[in-house]
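With one protein chain withheld, the remaining protein chains of the complex are depicted in position.
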Amino acid sequence: MMFLQILFTFSFLFSSSNALDFCVGDLNTPQGPAGYSCKNPEAVIVDDFIFSGLHVAGNTSNLTNSVATPVFSTQFPGFNGLGISLARLDMAIGGWVPMHTHPGASELFVVMQGTIRAGFISSTNKVYIKTLEEGDVMVFPQDLMHFQFNVGKSPALAFASFSKASTDIYIMDNAWFANDLPVDILQKTTFLDPDQIKKLKGVFGGTY
Amino acid sequence: MMFLQILFTFSFLFSSSNALDFCVGDLNTPQGPAGYSCKNPEAVIVDDFIFSGLHVAGNTSNLTNSVATPVFSTQFPGFNGLGISLARLDMAIGGWVPMHTHPGASELFVVMQGTIRAGFISSTNKVYIKTLEEGDVMVFPQDLMHFQFNVGKSPALAFASFSKASTDIYIMDNAWFANDLPVDILQKTTFLDPDQIKKLKGVFGGTY
Amino acid sequence: MMFLQILFTFSFLFSSSNALDFCVGDLNTPQGPAGYSCKNPEAVIVDDFIFSGLHVAGNTSNLTNSVATPVFSTQFPGFNGLGISLARLDMAIGGWVPMHTHPGASELFVVMQGTIRAGFISSTNKVYIKTLEEGDVMVFPQDLMHFQFNVGKSPALAFASFSKASTDIYIMDNAWFANDLPVDILQKTTFLDPDQIKKLKGVFGGTY
Amino acid sequence: MMFLQILFTFSFLFSSSNALDFCVGDLNTPQGPAGYSCKNPEAVIVDDFIFSGLHVAGNTSNLTNSVATPVFSTQFPGFNGLGISLARLDMAIGGWVPMHTHPGASELFVVMQGTIRAGFISSTNKVYIKTLEEGDVMVFPQDLMHFQFNVGKSPALAFASFSKASTDIYIMDNAWFANDLPVDILQKTTFLDPDQIKKLKGVFGGTY
Amino acid sequence: MMFLQILFTFSFLFSSSNALDFCVGDLNTPQGPAGYSCKNPEAVIVDDFIFSGLHVAGNTSNLTNSVATPVFSTQFPGFNGLGISLARLDMAIGGWVPMHTHPGASELFVVMQGTIRAGFISSTNKVYIKTLEEGDVMVFPQDLMHFQFNVGKSPALAFASFSKASTDIYIMDNAWFANDLPVDILQKTTFLDPDQIKKLKGVFGGTY
Partner (left out) sequence: MMFLQILFTFSFLFSSSNALDFCVGDLNTPQGPAGYSCKNPEAVIVDDFIFSGLHVAGNTSNLTNSVATPVFSTQFPGFNGLGISLARLDMAIGGWVPMHTHPGASELFVVMQGTIRAGFISSTNKVYIKTLEEGDVMVFPQDLMHFQFNVGKSPALAFASFSKASTDIYIMDNAWFANDLPVDILQKTTFLDPDQIKKLKGVFGGTY
């Protein structure tokens, strides 16, 4: 008897409340400044909070001998609204990651295997660079350019977490050379010689 | 003449602007990470900003002899986007509120009538507890477990405000015992004995 | 034996962590954009989270027959960093609160006793006004001018909560007339007649 | 060969990512607490980030001899989600801007031409006022009333930027007099005499 | 010649700017609501951004056969202000992590080795639980209780990232039993029997 009554009272509280503990992204809705609209909470299942396959190495590119596998809110809608995301980074022997940023996100970088030389550059042009071993953590502050090298004798593996549900891998070379930005504009804004620009436009599939 | 002109200029400014002073929630839209979509401002009326009935005591449960009446953005869409909400708490003689948190919200607790002994526990396991009289205010910092007892000789009444338009009353016992979470999992994660768990599953309507 | 070991492990976790669950303001430090520096957590006591005396009516002014008693983070450092604060409002028969805003804060207004006619004005010049009875809640969206009248036959009492640890009661008349702002500037920026301005400078103690 | 492979890897990264660098507002969607929904990124064009015509002076009112031309996210959806907006202010000789605020936004005010006397009033009733010349910058802190006068012998021009994609020009006189707010309410809440109120209701097109 | 001039101009820009790209915490200063004060940027070195030793397994407790090694801003001041932190979790065969939350933080949980059964409970009392293998990622939304079990035949290892520079491991049992909270208060607020409470006070070193 007594038990029924508390159940009644408490379940009243809970059924009358729709506060959202989470906001699994509904990828069919347009995004807003704060992310996707929430999937109907009634339809949310445990698999909405789980992403599988991060133990599998990606296929490294022949050029950089590395590959990053991002898990952002568009790949994994469970992150929507929660302010965190991640990526796996595989680097073959001699592999590296080109100069890049992650708009709006800080990166927490953990070396799982191998020896990685990593660095970032502050807006006062100071370079912070160090060789990291397994178990070392480095943090790349928000919006600063950084890079990584596998300087060891075996493949390297790292996991990166980001302080944002959705960011991007914004690679300077891609931004400059993988599109139709004219040579003369690039020449002046990057101070690079035209021949250098044309060569890299070729590498990154841009036109001129 | 002069008057007409200022009217023209100023009303131009205002008609060309749709900046939202408020965002009354449209409960028919899916929520996003920042709350509901805004009801069409043209359709907003004064009653969208008013909620009635908080002077009426709720029916207290026989088990805890208390009841909380929440007014969050789902009960009162006028709160949507404004970062504040509230609840009324009635406690019969001997009533209490079980251990609970409010995800993402701090609570400002004001004793209106009676004598309430209230406390919270920090993440360093320190207990902050005190007996409050009418007119006393206590603040429960965001996400910490807290509880309240009517330790007086008459019914007690309190009002609670929250630093969020939409939170929930997250009661540890309900979370543990009012569902199908297996006994062996609860036994290990809570260190409770199986008999204790089964007894409370019975009280809170869970299964095992 | 077993028990000692878990204690060792867990207390290690806790002693090595200084994450702050709360940030009771140290009023002797300068404020920053986010509030006061935190009082040393070791020195924090339960009374830092408690404010007393809100059950006592303030002395109402003879002019407005009302008085507001604010409890912001400077009166109550326990609010620092928690994004919430409150005030008590007493209105004698015929009392009112002049046009005002609370910079950066929304207000949740609960009528405890009496009959209060309250309103706010949007930035599209629309007036939202209603007579509230005991138990009615009204929300005044952030930064909009609002006012309250005791329109009943007995004293009225209300509690207001704010979505900010520290705001202010920004009364338009005080801002305009309780200082040395010249009459000609006020005349043009408020469109009031000089005689009206001088009269109100007299009321509010300003100079000209 | 090598080039093809890097292209494959990098374009895989980019095609699988829909992180939004920007969120051009779709004005056909309802707003949410954080702004408009984002226009489909595929459909975004450069003109979504460009607004033209700010070099043209607005038509100044005969009453104030000034006019503000706002460019907020509803006029310019490219600002949506980016936390910034602007306005152009033209002041004829003798022109001024009445007492106003911008809900939720700070204002950065740059004098381009002429001599402008500008001021704001703190919530402790202190007036901060100064005569500004071309090239002077003044900042009006969030939610405080401010005003500007052309005190020079030629027209004045200023640009204002705001710390919010969408705010409003919230003019106290308009809010008080350009609507149906009753004279007796205004009399008490503003301390103005009824005749003064009726006169200004006439000026601003309100009723009583 | 030309080169000298650009150097002059650009270095002028940079020397006159002290914008902070990062804010390495100065642990000797009191914290504020947003974290520690920043270490003098001139004194910041690369090691401020690096934390070592996460490849070393912690000593698992005999009771839970698990141990978490947190790296929050107090352990690693480089995280200060960057909104991210992490922990390493070691679970021996049969080990588990008790019911806990992380105040104010979402958790991104990556299984590195072994088979872990993990779950969380929403504020509507729904349980989201699943068995995770190496390479599986699970996200625990902000402030919800969760737990993990090593259900495999070998030790398990996981890395957790948090959406906050500084949070805590807030274990319900510790909060309830590792202090002087009286038995009668616990009995009512947790619905546990007194004998059960006393037994667990013994386990967790509390008094009664």
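To keep things simple, chains are lettered A, B, C, D and E as they appear, and every chain counts its residues starting from 1.
One rule holds in what follows: a residue touches a chain if its C-beta (ideal position, glycine included) is under 8 Å from a C-beta of that chain, and two chains touch if they have at least 3 such contacts.
Quantities reported herein were computed from a predicted structural model and do not represent experimental measurements.
Visitor: Kindly name the visible chains that come into contact with the excluded chain.
Guide: In the entire complex, chains touched by the missing one are A, C, D, E.
Visitor: Check each of D:34, D:63 or D:138 against the chain that is not shown and name the one that touches it.
Guide: D:138
Visitor: For a quick check of understanding: of D:36, D:76 or D:96, which residue touches the chain that isn't displayed?
Guide: That would be D:76, which touches the missing chain.
Visitor: Of the residues in chain A, which ones touch the absent chain?
Guide: 64, 96-99, 101, 103-104, 119, 121, 123-127, 129, 142-145, 147, 149, 168-170, 172-176, 178-181, 185, 188-193, 196, 199-200, 203
Visitor: Would you write out the residues of chain D that touch the absent chain, in ascending order?
Guide: 14, 17, 19, 21-22, 41, 45-47, 49-56, 71, 76, 78-79, 82-86, 106-108, 110, 112, 119-120, 122-125, 128-130, 132-144, 159, 161-163
Visitor: Name every residue on chain C in touch with the hidden partner chain.
Guide: Looking at chain C, the ones touching the missing chain are residues 29-34, 59-64, 67-68, 70, 72, 74-75, 103, 166-169, 171, 174, 178, 202-205.
By definition in this document, only the chains that are shown with their structure count from here on.
Visitor: With contacts counted as defined, which of the two, A-E or A-B, has more C-beta pairs across the interface?
Guide: A-E is joined by more C-beta pairs in contact.
Visitor: Touching two or more other chains, which residues of chain D qualify?
Guide: 29, 32-34, 103, 168-169, 174, 178, 203
Visitor: Please categorise the chain-chain contact pattern as a line, ring, star, complete graph or other.
Guide: Contact map by chain: other.
Visitor: Which pairs of chains touch each other in this structure?
Guide: Result for touching pairs of chains: A-B, A-D, A-E, B-C, B-D, B-E, C-D, C-E.
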